[in-house]
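Got a structure for you, written out below as structure tokens; questions coming shortly.
Heads up, one of the protein chains got dropped from this complex, but the rest are sitting where they should.
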Amino acid sequence: MAPIIKIEHLTYIYGEGMPDATRALDDISFEIERGEFLGVIGPTGCGKSTLITHFNGLNRPTSGRLLIDGEDMWADPRQIRKYRFKVGLVFQYPEYQLFEETVRKDIAFGPRNMGLPEEEIEKRVIEAARFCGLEEEMLDRSPFELSGGQKRRVAIAGVIAMRPEVLVLDEPAAGLDPEGREMILSQVRRYHKETGTTVVLVSHSMEDIAKYADRVLVLQAGKLAMLDTTANIFARAQELVEYGLSVPQVTKIFLGLRQMGVDVPVDVYTVKYARDVILKALAERGGAAHA
Amino acid sequence: MLKDITIGQHFPGDSVIHRMDPRAKLLLTIAYIVALFLGSNPIGLALSVLFLLVAYRVSGIPVRLVGKSLRPILPIILFTAMLNLFFVPGDPIFSWWIITITWQGLYNVMVLSVRIVCLIAGTSLLTYTTSPIVLTDALERLLRPFAKLHLPVHELAMMMTIALRFIPLLIEETDKIMSAQKARGAELDSGKLTDRIRALIPVLIPLFISAFRRADELAMAMECRCYHGGEGRTRLHQLHLGANDYLLTAICAVLFVVIGGSDLLWGMLG
Partner (left out) sequence: MKMDKSMIRAQQLVFRYTQEGRRALNGVSAEIKKGEFVAVLGANGCGKSTLAKHFNAILLPEEGEVFVEEYNTKDEEHLYDIRQRVGMVFQNPDNQIVATVVEEDVAFALENLGVPPDEMRERVDEAMEMAGIYKHRTKAPHKLSGGQKQRVAIAGVIAMRPDCLVMDESTAMLDPIGREKVMRTVERLNREFGITVVMITHYMEEAVRADRVIVMSGGHIEMEGTPKEVFRDSAKIRALKLDVPQAKELCDLLREAGVAVDEEIISAEECIQALAALLGKPAQPGCDVI
């Protein structure tokens, strides 16, 4: 089976032909596997947002090709709208796109644009709301009465209700408190697990990427700098730091230990793994430090 | 896309004209417009064009930019030119079927076109060489005496400043909201006119809500920084009229009087 998204030599130039034209994306090629959870990281201004708006055809590549499900996306530009439904895109601070009188109507906006029959729309609204942890009684309230975190989940439900094959989220947890972050991201993970939907998560939070992603793509100044499994990416923590990215605090701790000459592995990026590594090292030393 | 819209047409530079006191520039521009209307004869117009050529040369602004600012009003110029060309009675130069072109008509067209071009080019020079914020400042200071008549001069200037600050932000925001709704399958740039207007609702509602939220937060931030209207306010940048300003203003004033008075001269010649 073809990869769900295949990108070939994608280049995008802002303001082409103008004196201040900039190469936002520079000859990028990679594939997104069906059903994977891909993390995308990179410093601000590296082209992450430009890249993801290519996935659903909001931006058209200056050169190069995008294949969705093996089909060339721009083969017929008039058909571009169908890819909006195949690749669902949740922008940063998506709560600012809500406009309907009720939560129900707002979530239904996408499915209605798809031209689905009413009963199918209703079914999808309820299903999407459930995935996003919105109770049924909330559906008939105005989205503007809700809390920030709830609004955000309504907006995400609005994209999930289109049942896209790929769900792309740009900083879905930005600005939320720890509980809100945890809630949104674990709901995304549950949705990913239960439906097998491919998920692309763009985030500045290395802790979140480390916790949820199977593979990680690192963008740097419009170029693809790394693409590998999460463990392999965080094993190159020193390089990430040089790119101007932060690494999870636990990775920092292990980098610090190595700097002090302690022999620990480099690919530590979750707290549980860190504990196991330390316990193993202690056991090898004969358990001298045990209480 | 929306991002390409620029606000104002400031063309930064460091010429004598750029450095001139904005109040002087603003008043001179008004004087120039008055002179143009008083001196609508070949001598006056020739002097007006000459003045502009010199001024553009000194300021280092490429004259072709004037073409750009003329483009939107070109249809109006052409339309009035047509009316004048065909419907002004007088000595015919050319006559065919019902169309008659007269010397008087041709003269009117010339005067009219040159006058409009001078008007646009003259006012554009002001906006090219003066940033909108400085211009707002100059306007506030010139109008300050009217504040005594309860004209809300400071408030108007503050509104202009805030508008200048927030327009780029709101344009960016519109772009973002449009993308977000398109990502949910909204069709914003196709279909019948009525459909398109309806399709704007999902963009306009979030945009208004966001604008109100921003206004609310901005008001609070301004209060935190002790804002309480124009009373007792001082400014970081003081405007000073220097020797250059007086000299240039004097030269221009003399020239504008000549342009304005040229009708008398033209009358004597004719």
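When the chains are written out, they are named A and B in that same order, and each has its own residue count from 1.
Methods note: a residue touches a chain if its C-beta (ideal position, glycine included) is under 8 Å from a C-beta of that chain, and two chains touch if they have at least 3 such contacts.
Since we're looking at a predicted model, the values are computed, not measured.
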### Message
By the document's own contact criterion, which visible chains does the hidden chain reach in the full complex?
### Response
A, B
### Task
Have a look at B:150, B:192 or B:228 and name the one touching the chain we're not showing.
B:228
### Query
Thinking of the whole complex, not just what is shown, which of A:63, A:79 or A:249 touches the missing chain?
A:249
### Task
Among A:22, A:63 or A:147, single out the residue that touches the unshown chain.
A:147
### Task
Taking the full complex into account, find the residue in A:43, A:64 or A:133 that is in contact with the omitted chain.
A:43
## Note on the structure
For chain A, residues touching the missing partner are 43-45, 147-149, 174-180, 204-207, 241, 244-250, 252-253, 255-257, 259-262, 264, 271-272, 274-275, 278-279, 281-282, 285, 289-291
### Query
What residue numbers in chain B mark contact with the hidden partner chain?
132-133, 161-162, 164-165, 168-169, 172, 213-214, 217-218, 220-228, 232-238
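Operating definition for what follows: only the chains that are shown with their structure count from here on.
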### Message
Just the number, please: Cα centre separation of chain A and chain B in whole Å.
### Response
46
### Query
How about chain A: which of its residues touch chain B in the complex?
53, 56, 58, 81, 84-85, 88-91, 94, 96-99, 109-110, 113-114, 144, 158-159, 162
### Message
So in the complex, the part of chain B that touches chain A is made up of which residues?
### Response
173, 176-177, 179-187, 201-202, 205-206, 209-210
